[in-house]
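Heads up, this is only part of the complex; the chains shown haven't been moved.
Each chain carries a letter (A and B) given by its place in the written order, and its residues are counted from 1.
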């Protein structure tokens, strides 16, 4: 049984520790075996970087729908490595940056990483970094090109680097011929089974009593979410709907209705 | 009966109080039950931000046709919250701003909001903020990207933020993959029933005597606005037509003719 509560995370003594912990604010709930597999895969690449002299650079792409937990999982893998250098590159820290400033910032992070024997750089929301929008489409080619070079640039002699990038839009990376730049890919799925919803609800303790919990699940079953294949929700939004329902005098009904309406 | 005159608004002690009051210049007329529902929904999100520790950020999109009352309703929800920080981000305050200046202005408002334990930021006319025009289409991708990041950026530890954004062009946000950034949406409809027109006219006291009022309504009925489904007018323009008719020696006829011709 994989329902062994929240994963314990011991952050490394790198500079971004607090920032990384923040993005895993609600912990990692092991609602399905896929969560464990993702974390295991992540650890495998960590070991490859730690041990192999032939591949001093390994870059991995975590991809999946919005809110499926990509950022939290990448941060968790990174924190578990205990590498001396772990850094998060996020669009949230670059609001209002010019293209040149973004590139300079990324370049600095990579150059810093080259100073440590073992490093991890997490590049979050990669498509937001190069300002992608489907209309046009438009994006910053300068930032994209800098990213493509940095993703493939071997660290200097004696240095090893693991890159963990996240995206909600893998197709656009394919269209951009940018996928070949990654050494490996990890898929992060949405929640698609009521069983997994059940586990999450218990974990977060949405309801005070078992009865309410069962009423909520009963309502979801009646909506035939499982059978219709309509259930498909990221862990992030599932937690948000639960919180909203909590404000209601009738959380079970509120939760079930809102979830069903939002699909 | 929902015709309990104008909604009473007690603005918070935030900085934008006067500005918020200005955009509700003509008050909120409860001409239909949907008005109450919108205000209730708004209050629900206010409470979620006030109470939940898991979701320190909630962003809501108010969308509807031009002049349907989005700005006035968003301002009203915000003012009712009594949150210590309430701020309006509006294109009207940024005429002639460069892209960089717009982004800097928005960034400042958000950074200010992060200093208050409980905050609301109203982002008005979101498509005008990023200079959208359907020919091309053209828009400022830099401003859009900054908005997308700010709409999803978690406030620092211990801070909570509710974002209320308005738009008359939800489809373009969908095309831009920008809808997923919002946690929830509220629809603000136009007026589509003569019954509601009747209530508005009484509320604003367009006519001095009941006879004139009835003559006007009679003319509208004769134009078969209800049956044809042609009636569809924002509260803002309905008030404007009423004011124009007031200038006429024959307000009942003037009002009916102008309304019918403008549909």
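Keep in mind that, in the parts below, a residue touches a chain if its C-beta (ideal position, glycine included) is under 8 Å from a C-beta of that chain, and two chains touch if they have at least 3 such contacts.
All of these numbers come straight from a predicted model, not from anything done at the bench.
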Homomeric assembly size (copies in this file), of which only 2 appear in place
6
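In this text, only the chains that are shown with their structure count from here on.
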Averaged over CA atoms, how far is the centre of chain A from the centre of chain B? Could you give it in whole Å?
34
Across the complex, what residues on chain B touch chain A?
44-45, 47-48, 51-52, 54-55, 58, 100, 103-104, 107, 137, 139, 141-142, 144-146, 148-150, 152-154, 157, 172, 175-177, 180, 183-184
Of all residues in chain A, those that touch chain B in their complex
22, 25-26, 66-67, 91-92, 95-96, 98, 128, 131, 133-136, 138, 169, 204, 237, 239-240, 242-244, 246-248
